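Removed from the display is one protein chain of the complex; every other protein chain stays in position.
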Amino acid sequence: MGTPKKMSALLEIKDISKRFGNLVANDKISFTQMQGEVLAILGENGAGKTTLMNILFGHYKPDSGEIIFQESKLPAGKPGHAIEAGIGMVHQHFTLAENLTVLENIIIGEQSLLSFSLPQKSARKKLQDLSDRFGLPINPDTIVANLSVSEKQRLEILKTLYRDCTLLILDEPTAALTPQETDSLFSTIKHMVKNGLSVILISHKLNEILAVSDRIVVLRHGKLVGEVVTSKANRTEIAEMIVGGKVNYPKKEKSSPGKEVMRLENISCNPINESTKGLNGVDISLFEGQILGIAGVTGNGQTSLAKMMSGHLKPKNGEIFFDQKRIEVFNPKNFMELGVAYIPEDRNIDGLVADMSVWENAVITEISNEKLGNTLGFLNNSSCNDAAQILCETYDVRTQTLQQPARLLSGGNVQKLLLGRWLIRQPKVLIACQPTRGLDEGAIASIQKMILDVRKKGNAVLLITEDLDELLKLSDTVSVIYNGKLSNNFSAEGLDRARVGLMMAGEGFYD
Amino acid sequence: MIFDFVEILFTAGFWAATIRIACPLIFATLGELICERAGVLNLGIEGIMSVGAMVGWMAVYQGADLYSGILIAAFVGAMFGLLHAIFSVYLGASQHVTGIGITMLASSLGFFSFKLILPYSTTPPKIEPFQPIDIPFLSDIPFLGEALFQHTPFTYLAIISVVFIFWLINSTPFGLSIKMAGENPMALEAQGIDVLLVRSMAVILGSALMAVGGAYLTMSAFDAFYFGMVNGRGWIAIALVIFATWKPERALLGALLFAGLDAYQVRAQQLAGAVIPYQFFLMMPFLLSIVAMIIAAKKTRYPKALLIPFRRGERH
Partner (left out) sequence: MIDFRLEQREHVSPWLVFFAPIGAVIFSLMIASILIILAGVNPIESYIKLFVGAFGSKNAIAETLARATPLILTGLAAAIAFRAKFWNIGAEGQLYAGALAVTFFGTGLIQLPSFLMIPFLFLVGALAGGLLLLPLVLLRNYYKVDEVVTTLLTNFIIILLVGYLLEGPWKDPMSLGWPQGASVIDEGVLPQIIPRTRLHLGFIISIFTALTIWLILSRTILGFKIKAVGINPSASHHAGIPVIKTIIIVALLSGGMAGMAGVTETAGLKGYLTLDLSPGFGYAGIAVAMLAGLNPIGIIFSGIFLASIYVGADAMSRAMNVPTYLADVIVALTVLSVLISIIMLQFKIVFGGQKRDI
């Protein structure tokens, strides 16, 4: 047969619309994908990319519109139908059962639930064949919890290949990868396309899209705002298309280091759970007016480090000094009183009390403050309201009323509220984990400005983020974390991305 | 005196009693285990056992044969499982409150119907329960024969169900999907399997087993039904599931260990009854369950998605 000369349409998205409550996530989106094409769907966070793909894969049912795949209508709302039709999806948050083996994660769903046995033997062979053919080595008997991030992604791709997919959807596949792993993923994609697959790639990173795609579809606020062939694409035009204008990103001004505020000496601790590492002999110094950025693949001890520096963990070995005084009491309250503020990475789980009101979330960190209550322990509602009002005005938290449930706030406003309620305490040290993850570009700019303002006021910041570009942009010095160990510090200016990437993969770390 | 206490362990009667006491716990623990592996805590267990005990017994009392009695008990248990699943799985209601509600409903309905059908009985009427059958040859082995091979068919059924559940969980697609539903339901959904269906089936199957465990009490261990006869066995089974780290083979072990201690204390009570009041012996199973949970707690790794409802089409 050979590959057909003239490309034919593989997938047609027709007038897809989807609302969540008052939010229009997809608004009459239509486009076509050709056979053998790498189609990129580009847009900032919250533009509706993932929603659209979840509709295509059947996680969501669209409110209106239809999908034609290989010339027949795809039944809506059932992932089973999508898989059967030949669509495979690698989700941004991996859909793996951590307590099961690689093989078990792959074979589930292949057979009827009523059948009496698992086809372990034939599955093993098929997996081996696929591994060889696409250059994706994996041990079928490993427990998934023991895999690295990139191995998990490999497994996710193999899962889709195992079910004979012809269209592969990759949702933000590079978010947690090192630059080298990203490159290797892209060559895998090219290899797969050569083998007859078509790929949809979702990303908010323009550089990557330009490197690997054939055609680009841009979404903004749930609408399709542009379609271009990659080879004819103009960088600045697309960048503006994504955000709908210009975003004023804050600029880092010069700032020379002041005195040392906080120091960790040879700190070690055990891992807190199975998805992260502990710390192994870590030394860190934070200086006034400086941002120290920690680069690394998620799960290498970042969470332990942040929790250690905010009093949520007790070191097994080593000492912590604050203003040159040794810390004796390890609990969050003591660290708070010393002047440490901690923004945890998962703002919906560790940050927001979603079913409480905006004002309650605004004052929760101050609730033990005598200004908010009287001696009998009764809350003073008007001073709480005032405090919340000031917070929302100072940090531009946009809310209809202070009484509405906090879950109705947008992601950007949630983060401004969470960061703001710590900044209003005038912390000497800010520990910020993934502060801009999942936010739209406007909100990212605001949050980055808030962080830079901390530095400008002469306080210290520890910034942990997966986004290497952001890290290099905001930090004064950068250190890489790998397997619970920290590298030396590098000046962020002129730092080579490739070198950082290699260190993120463990190069230069010795036992 | 001390010799007497040790001697208990060397009587076949003690081991036979251990197995008898273990049986309802085995059924109940397996039932709870399946629910929890799929991500659903089933606090309906105590009531479902109670209604199972009533229904199985009543069916036989009304003329059904013993095996039909078991099936009817299982069916009624499954129906309460279905009700539990509608609330906890499809509507995503609080599993704690659902379970307590189901326990209250199942036991009160059981008592209500018992009183409705037999309003004037003062002494509980009796049925002809399962009789021990001697397994040819094996039952003739000295000591072991009496301890292991002279039980009722219902007892052998308990052992068979351990093997069945072990096989189901470890070697079938359904078992694999149960494990996945309790660990990361999204993983199951992304492979095209209906998470809600898998969870519901697990709860229904588990509840049927619980009811059969209750029926064992009225159809094999005793021959009559009276109120409060389940007496906390359901709650003990929940503790045993934790002790068994959600593995069927360890559930068997846990139930036997537990029953052994219970059988031992009954015999020790006869020796020491004059010194220690009987209530303290009766407290033992409950205290032991708490102790077992404390022992298991440190190493416990709960199914990750336990207690978390899965809602399709929700924005993540």
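Annotations
When the chains are written out, they are named A and B in that same order, and each has its own residue count from 1.
Convention: a contact is a pair of C-beta atoms (placed from the backbone, for glycine too) under 8 Å apart; a residue touches a chain by one contact, two chains touch by 3 or more.
On a predicted model such as this, the values are computed, not experimentally measured, just so you know.
The residue from A:255, A:276 or A:365 that touches the chain not shown here is A:365.
Shown as candidates are B:27, B:130, B:235 or B:258; the residue that touches the absent chain is B:235. Taking the whole complex into account, subunit B touches the unshown chain at residues 41, 43, 83, 87, 91-94, 96-98, 100-102, 104-105, 107-109, 111-112, 115-116, 119, 194, 196-197, 231-232, 235-236, 238-239, 242, 277, 279-280, 282-283, 286-287, 289-290, 293-294, 297-298, 300, 311-314. Mapped onto subunit A, the interface with the missing chain covers residues 20-22, 61-64, 76-77, 312, 332-333, 336, 342, 344, 349-356, 360, 364-365, 367-368, 372-373, 376-379, 408, 421.
Criterion: only the chains that are shown with their structure count from here on.
Per-chain Cα centroids separate subunit A from subunit B by 44 Å. Of all the residues in subunit A, the ones that touch subunit B in their complex are 20, 25, 51, 57-61, 77-84, 89, 91, 93, 95-100, 104-105, 107-118, 159, 163. Touching subunit A in their complex are the following residues of subunit B: 171-174, 176-177, 179-180, 183-184, 186-194, 198, 301, 304, 312-313, 315-316.
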